[in-house]
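For reference, the structure discussed in these notes is given below.
Here the complex is missing a single protein chain, while all its other protein chains stay put.
Up next, chain A:
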Amino acid sequence: GKMAEPVKLIGTLASPFVHRAAAALRLKGVPYELILEDLQSKSELLLKHNPIHQKVPVVLHGDRAICESLVIMEYIDEAFDGPPLLPTDPYDRATARFWAQFLEQKCSRPFWLAMWLDAGEEQKGFVKEMKENLALLEGQLQGKKFFGGDSIGYLDVAACGSAHWIYAFEEVTGVSLMGENEFPALRRWGKEYTENESVKECLPARVQLVALFSAMKDKYKMITNGMLHQKKNN
């Protein structure tokens, strides 16, 4: 049947979006082949299966291509048997989807600007904005082990950036978002997340990320300054 068809994941080792797809597959118990992509020189395979966005991750299930990490996660949850990634209650599902979307809509831009802008009033403003966002996420944990309760799930995986990548960025830039005594629930959750058996197997080592981000410093700064001016012109 369909479930038995081979699964391939086109991605990179460092991307948190690729990690979302990999973690979802592992948590669901679905074996897959990882096909590494060189984003500086995109393969025919990637361009064929994601012509619209030309980005990773892409999951190939038999002859079906699924793009966009959150769409991929919902597909994995629905196409395969295994422990549910999303909650079963409709309102809880809506809540999980809301906070996953919040990460993209409200967090990605201020995060980059907080990390990579030169120190100053504007950069301080983005740090403040990101801390407000982190406070909202902290509030969602409310003493639970994971966002959905006792078991790891969709929103934990979606929020992987806050569990792991954020610390690598902080180390490279020296910008502190998750201070020692700030956001204790998020810190504790981050540890639970990164120590999960399935997650560990597809999580890039922090030293690896630090090395990568250090090497990309100038490029990231350039991109970030471009982001800021683009928004101003709109």
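Points to keep in mind about this one:
Simple rule for what comes next: a residue touches a chain if its C-beta (ideal position, glycine included) is under 8 Å from a C-beta of that chain, and two chains touch if they have at least 3 such contacts; residues count from 1.
Heads up, the rule we're going with is that contacts and distances are computed from a predicted model.
One subunit of the complex is not drawn; among "Regulator of G protein signaling 11", "Calcium load-activated calcium channel", "Globin domain-containing protein" or "Glutathione S-transferase", its UniProt record names it "Glutathione S-transferase". Only one of A:Leu136, A:Ala205 or A:Ile223 touches the absent chain when the whole complex is considered: A:Leu136.
One of A:Glu33, A:Glu78 or A:Glu122 touches the chain omitted from the figure, and that residue is A:Glu78. Among A:Ile66, A:Leu177 or A:Cys202, only A:Ile66 touches the chain left out of the display.
Counting over the whole complex, chain A has residues 52, 61, 64, 66-68, 70-72, 74-75, 78-79, 90-91, 93-94, 97-98, 101-102, 105-106, 136, 233-234 touching the chain that is not drawn.
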